[in-house]
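Every protein chain except one is present and positioned as in the full complex.
Order as written gives the chain letters A, B and C; numbering starts at 1 within each chain.
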Amino acid sequence: MTDIVVPETTKADWTSDQEPRWCPGCGDYSILTALQMMMPDLGLRREDTVFISGIGCAARFPYYMNTYGIHSIHGRSPAIATGLAMARPDLNIFVIGGDGDMLSIGGNHLIHSLRRNVNLTILLFNNQIYGLTKGQYSPTSEIGKITKSTPIGSLDEPFNPVSVALGAEASFVARTHDMDRAHMQEMMRRAFEHQGSSLVEVFQNCNVFNDGAFAAITKKANRDEMLIPLRQGEQIRFGADNEHGVVFGADGRATVVDVADVDESQILVHDESRRDASLAFALSRLSSGPYEPTPVGIFRAVDRPEYAAEASKQLAFAQEQSGPADLRALLHSHQTWEV
Amino acid sequence: MTDIVVPETTKADWTSDQEPRWCPGCGDYSILTALQMMMPDLGLRREDTVFISGIGCAARFPYYMNTYGIHSIHGRSPAIATGLAMARPDLNIFVIGGDGDMLSIGGNHLIHSLRRNVNLTILLFNNQIYGLTKGQYSPTSEIGKITKSTPIGSLDEPFNPVSVALGAEASFVARTHDMDRAHMQEMMRRAFEHQGSSLVEVFQNCNVFNDGAFAAITKKANRDEMLIPLRQGEQIRFGADNEHGVVFGADGRATVVDVADVDESQILVHDESRRDASLAFALSRLSSGPYEPTPVGIFRAVDRPEYAAEASKQLAFAQEQSGPADLRALLHSHQTWEV
Amino acid sequence: MADTAAVPEVRQLDSIIVRFAGDSGDGMQLTGDRFTNASAVFGNDLSTLPEFPAEIRAPQGTLAGVSAFQVQVSDHDITTPGDAPNVLIAMNPAALKKELHRLEPGGTIIVNEDAFEDRNLAKAGYDETPLEDGSLDAYTMFKVPMTSLTKEVCKDIGVKPRDAERSKNFFALGLVSWLYTRPVEPTLDWIKAKFGRQELVAAANTAAFNAGHAFGETAEYFDVTYEVRPAKLQPGVYTNINGNTALSWGLIAAGQLAKLPIFLGSYPITPASDILHELSKHKNFGVRTLQAEDEIAAVGSALGAAYGGHLGITATSGPGIALKGETIGLAVSLELPLIVIDIQRGGPSTGLPTKTEASDLLMAMYGRHGESPIPIVAAYTASQCFHAAIEAARIALKYRTPVMLLSDGYLANGTEPWRLPDVESLDEIDVQFATATNAVDAEGNAVFHPYVRDPETLARPWAIPGTPELMHRIGGIEKEDGTGNISYDPENHQRMTDLRAAKIAGIANDIPPTMMAGDVDDADLLVLGWGSTWGSITSGMKRARAEGNKVAHAHLTHINPFPADLGDVLARYPRVIVPEMNMGQLSKLVRAEFLVDATAVTKVKGQPFTAAEIHEAILENIDD
Partner (left out) sequence: MADTAAVPEVRQLDSIIVRFAGDSGDGMQLTGDRFTNASAVFGNDLSTLPEFPAEIRAPQGTLAGVSAFQVQVSDHDITTPGDAPNVLIAMNPAALKKELHRLEPGGTIIVNEDAFEDRNLAKAGYDETPLEDGSLDAYTMFKVPMTSLTKEVCKDIGVKPRDAERSKNFFALGLVSWLYTRPVEPTLDWIKAKFGRQELVAAANTAAFNAGHAFGETAEYFDVTYEVRPAKLQPGVYTNINGNTALSWGLIAAGQLAKLPIFLGSYPITPASDILHELSKHKNFGVRTLQAEDEIAAVGSALGAAYGGHLGITATSGPGIALKGETIGLAVSLELPLIVIDIQRGGPSTGLPTKTEASDLLMAMYGRHGESPIPIVAAYTASQCFHAAIEAARIALKYRTPVMLLSDGYLANGTEPWRLPDVESLDEIDVQFATATNAVDAEGNAVFHPYVRDPETLARPWAIPGTPELMHRIGGIEKEDGTGNISYDPENHQRMTDLRAAKIAGIANDIPPTMMAGDVDDADLLVLGWGSTWGSITSGMKRARAEGNKVAHAHLTHINPFPADLGDVLARYPRVIVPEMNMGQLSKLVRAEFLVDATAVTKVKGQPFTAAEIHEAILENIDD
């Protein structure tokens, strides 16, 4: 980013000339729209902005943004983005991918970029399925899922992307869903503003291979009862009349209660900035899938040194220590003799 | 394992004819000894036992066990072991590797085998360094570590292997160290007995490239004050006179306190079998490195369906449904016509 | 345009090539499939070529969204889906625009007239409708309002217009079935079986199909219908099969023949995923499948299973093989049986995921560090994938080696009738696990040495965990000859490298001689092929020979090692051409091995060679 005044932009400025190639009705459209509409608010230059993705339906995203972009290979986007971010700390880098791309083949790069805290805004479109390869189960699919590759049902315990990220030292972790544009935009904006790696899990409907996977919690009619909004500094409450809440026991257990049943002051106040990740983790365990009340919002947002900036500091430090680049001096730096 | 009586064995039976090729004084020796001494207690046949490793100093382990074994390639041992475990649920499979092998290049396979809950006993020798390649920092090295590859100090936030495992849905996670044979043996035994993937982090001293990394907590003189033993059903207390303990606040925070300062009944009682992983996670966050009081013991041990057994059940189910293998019927199963 | 009122003439043809094209959402693959099946049951020989975009559903109505299916139906033995279609069914303007260039000169176009409205025309890039501007005058065109006619008949049975529209492909199918006098029962039966439970859908599809058929009969619009008599195929029971299914069944058969359980570790990727899907369905054959977290885990798990005594398999496409190289190298070093399947697609990188190509051959040969030779088996027709899989298993199991089995997108998805083999006719694969010690140590104790070799095959013993007394450790570090202990000894490394090479080279004596066809004894030109070019070469050569040219065809089913007689074969002909769906990969291998001036005839267009292209290449090279 730069100090100079950045010209104002509109959604159209951020929209490329390529027509999206997603199935009609795919949740990816609403995420794209939300992001394209939000981009002007960030006050960025398009030419300073890069979208990097792997492979999958979600990973087609960069083509639709009028920015720089790489549609790379399956699972490797966090690694490629890490190199770019280190080389060019001046850029605004978004990383986009599906649950297969980021958590199956790319799981290792994801967790390593999170722990390193490279300045990347990572959006994980979780549709609990492999879309592009036509409907195999993914690492976030529920146990027992019947797909082409699991005709008798899948056996694997799914990952909870928020828990995975917290276990991997992520400094920023949020969750949102494709049915709520304003919430998506808020999460994306906050994720972008975070200095370091930020992960936003976006529940995304794949209406062709896993239709309605999140309907039980994201459908308008269900949201009050099924989404637990996390708001900084506020009590964690939900329900049409905020009648439910989350409390913590001395035994270290977080539970959902009816506010009426407890002393209201016991209701947990959310603190995304708590250094200790255990609270965020406990919140991530409140729900074991999109069929129970599930927290959305920012689980964790703490300051930690950003990787690329630190790396640049080492370059400056090295120059201080060893002086500026002097190739001749380098070649003569070992013992030499003259003939 | 089999029902038939297994002949008794001794440490010597489990010791292969290959001389260990570790540096004199390496912590790997004490782990090897602990394990070789424990093996007879498990009542196994050597021929039913397999050790699988990747590459690294730790990964030389299989050569020294008089069992079946594969010294495979860097980072891939959990994947190879998963295939073997699924093919041969009758075997006892141990997976051995270092912090680089399992958490750097092999991080993805590790977390996926943990979530799947394949019946593997995984021992991660964490020496916070790359031994075999002569001393680069590892994903568990502390920030600022000066090594050959980081002459101005490393920048990466280290992984906490216990947190990583818990974030990845591990059903069994424990920690021990190479200076306490009895404790190592208890952890290994419990890990082995666990049905599913079990991860034991073993703090291991690399006296050549990272000597004393754990001395502040594992040296005999420091243990009382610096190791927090986790014991099932018991209050979490430590100190020469058990004068310290761990309590949980209603704000979801676990803290170390002096027992004298609190109501003794508030001291947390450890429950490794709690389904909700948050307590275990919170315990894993008590220490940010081997220089603060650090829990050792079993963080989590919960029952979940074991992957290979479930996979075998699907085979049985398929036979019930579709009858036994009939190749002719298979070939004729699509529309056919006669000429 | 035809507009007479006579009873249509029935014209006999010896073969027809039909191409269905429409939007990805229009169900063209299914339509083509059904047309094929009806023809198969009728007794024709046939060959198909499905083509679809990489997107699940590219933007509706665009060129990028066009999905097509070509089938050749014949009264005689054919080997390709045909070059230029005789008839093109275009369900929308984009399909017409994108596919027209393929149609034979003066060919027949059947369009869904309803789809040619402004929005669709614009999406396809037409300024005005091609149906009216005379640009198609050189073709025979039939404009049929398929959408509205389908809606019409569906209204009567209570299907909403929106839903009815989805049945328009069955209208097209009915019409084309009538035009080519295909039997209707197989299709109607299939609709019943497939959609039985969704009554309305079944009813709509049936009604649309019948309406299409009736439209042909009654519209007095077509002045001729066609008939293709059943082919005189070898007697037997036939099924219509694609390469991936045949390959999967071959793997299952191999397991049965070797009396081994099967383990497939795989990660989904086009066009290999169907092998995972198919094998997952047959767990009752003792098949275990793992959808691994990535391709490296997939091959690793298969290798682990192989160590445990299973037939370990991994299946993927090019990008996956690129990832598996290191682990395949480990398998070379461990000398364990393993089948690695590469269903090739267009490269490099993500390339053309849904298009065919055969450009992974040199990666299959050399895509690993160090000297790590592995056998390569290549399938050459859809149905032959069955036997190729068994052959790959035979070699892997007998020689304890990873084997690369090559297929491609064309074989994988294309179909052909397959005369089902008699199960009893398939050779058993003899697999013996080691059960006893095989050496004596310095102290005279009986011990097991995992790298003592069978003197004939040079294979090492397969001693699986659970076997008493044979405990041993193996790894990727160089091993001492015999004992398998780690060895850094210079001479030993040379010896082990030589042994690994000799083991693979020796397989040449255990495979059939080069498969030959054409003017074997007296040709001016040899066409050397491998893989899926077999069909095109066979057809193209037939044409060239029909013109009096003397041409022989050698086709390789084994590429590493080559058949023992290949050098002699090549030496017999004055010229050798090598058609390949790559930039000349086999030709490089042959030139290096035999110093023969083999000329590569290359094509990388995501599509198989046409017979005409092969024909032309023959003529070009036979003359000069």
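Throughout what follows, a residue touches a chain if its C-beta (ideal position, glycine included) is under 8 Å from a C-beta of that chain, and two chains touch if they have at least 3 such contacts.
The structure displayed is predicted, hence computed values, not measured ones.
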Could you tell me which displayed chains border the chain that was left out of the figure? A, B, C
Which candidate, B:Y130, B:F214, B:F238 or B:F299, sits in contact with the chain we can't see? B:Y130
Touching the hidden chain, out of C:S135, C:Q198 or C:S349, is C:S349
One chain isn't shown here. Among C:K194, C:R419, C:H493 or C:K550, which residue touches it? C:H493
Residue-wise, where is chain A in contact with the chain that is not depicted? 16, 18, 45-52, 55, 62-63, 65-73, 76, 79-88, 90-91, 108-109, 112, 311, 314-315, 317-319, 321-325, 327-328, 330-332, 334-339
Positions on chain B contacted by the hidden chain, ascending: 19-24, 55, 57, 60, 71, 73-75, 104-105, 107, 130-134, 136-137, 139, 148-152, 154, 208
Residue positions on chain C contacting the omitted chain are 53-54, 64, 296, 317-319, 321-323, 325-326, 329-330, 332-334, 342, 344, 346-355, 357, 359-360, 362-363, 365-372, 475-478, 488, 490-491, 493-494, 497, 500-501, 582-583, 588-589, 591-593, 595-597, 603-607
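Methods note: only the chains that are shown with their structure count from here on.
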Chain A and chain C: spacing of chain centres that average the CA atoms, whole Å: 39
Centre to centre, by mean C-alpha position, how many angstrom separate chain B and chain C? 44
Residue list for chain A, restricted to those that touch at least two other chains: 104-105, 107, 139, 152
Junction residues of chain C, two or more chains touched: 283, 293-294
